[in-house]
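Here is chain A:
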Amino acid sequence: MGFDPKGVFFCPEPEIQLSSVIFNEKDISRAVTRIAHEILEKNKGADKLALVGIRTRGATLAQRLAKKINEIESTSVSLGILDITLYRDDLGTSKQSPEVKKTDISFSLEGKEIVLIDDVLYTGRTIRAAIDALIDFGRPATVQLGVLIDRGHRELPIRPDYVGKNLPTSKSNQVQVHLKEDDGVDEVILAKALSKKE
Partner candidate 1 sequence: MVLIKNGRVIDPANGIDEQRDLLIEKGKIKAVEPTGKIKCEAKTIDAGGHIVAPGFIDMHVHFREPGFEYKETIESGCRSAAAGGFTTVAIMPNTNPVNDTRSVTELILAQAKACGTVRVHPIGAISQGLAGERLSEMSDLKDAGAIAFSDDGRPVMNSELMRRAFEYSRMFGLPLIQHSEVLDLTEGGCMNEGAVATELGLKGMPVEAEDIMVYRDIALLKKTGGRLHVAHISSGNAVELVRQAKAQGLPVTCEVAPHHFTLTDEAVRGYDSNTKMSPPLRTQNDIERIKEGLEDDTIDIIATDHAPHDVVDKQVEYQHACFGIVGLETALPLTLRLVQENRLTLPRAIEKITSTPASIFNLDAGTLSVGKFADVVIFNPKEEYTVDVSRLHSRSKNSPFDGWKVKGKVTHTLVGGKVIYSAAKN
Partner candidate 2 sequence: MPITLKNILGTRDLAREDISTILDTANAFKEISTRPIKKVPTLRGRTVINLFFEPSTRTRTSFEIAGKRLSADVINITGSSSSTVKGENLIDTARNLEAMNPDIIVIRHACAGAAELISHFTKSSIINAGDGAHEHPTQSLLDLLTIQEHKGSLEGLRVVIVGDIAHSRVVRSNIFAMKTMGMDVRLVGPPTMIPFEIERLGVEVSHNLAEAIRDADVIMMLRIQTERQNRFLLPSLREYSNLFCLTSEKLERAPEDILIIHPGPVNRGVEIALDVMQDKRSLILDQVTNGVAIRMALMYLLLGGSDNGLN
């Protein structure tokens, strides 16, 4: 809110957003199924496999993947949840300290093929933090990366092994992943802000 010299209050023009649903519930489900098969194929089975989901929605996706892998190979794969807040490289740049949630990796990483799972891959900094965190827990045989959406614009040399969808975006876009367990609905939204500058 501001006020003009005449003393009348006015609101700045609201930002217009054009948003479209990129992935719906069925799309997400198919992607999860495909990624589960790809993981099993690449690692030749679930023997040494472990999934580690990055909070919050990466963890949800990891849970779904674990369930799907169980359906396919009738084997339960180790599942961990990682909160990477403490490893972020941007701490001390926002006004308040970001909220920290629990990390739960209750199995040994030694000799395992770890697949990190996240919902959206963007600059790659989150994944860098996740790898640092994993290394503090032990020494896995390999660390692979699976994401639902890859929206480009990497700022670090990070590349995913499994991708649900490659989505070209511009930096002014927002990609929002909603999952039933967290948000009540399964969808991926691409929001495009239209401001006077455009």
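The working rule: a contact is a pair of C-beta atoms (placed from the backbone, for glycine too) under 8 Å apart; a residue touches a chain by one contact, two chains touch by 3 or more; residues count from 1.
If you want to know what made the cut, all candidates are chains of the complex that A comes from, given by their letters.
Nothing here was measured: the structure is a model prediction, and the numbers come from that model.
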Selected partner (touches chain A in the complex), from 1 or 2: 2
Residues of chain A touching candidate 2 in the complex: 83, 86-87, 91-104, 132-133, 136-138
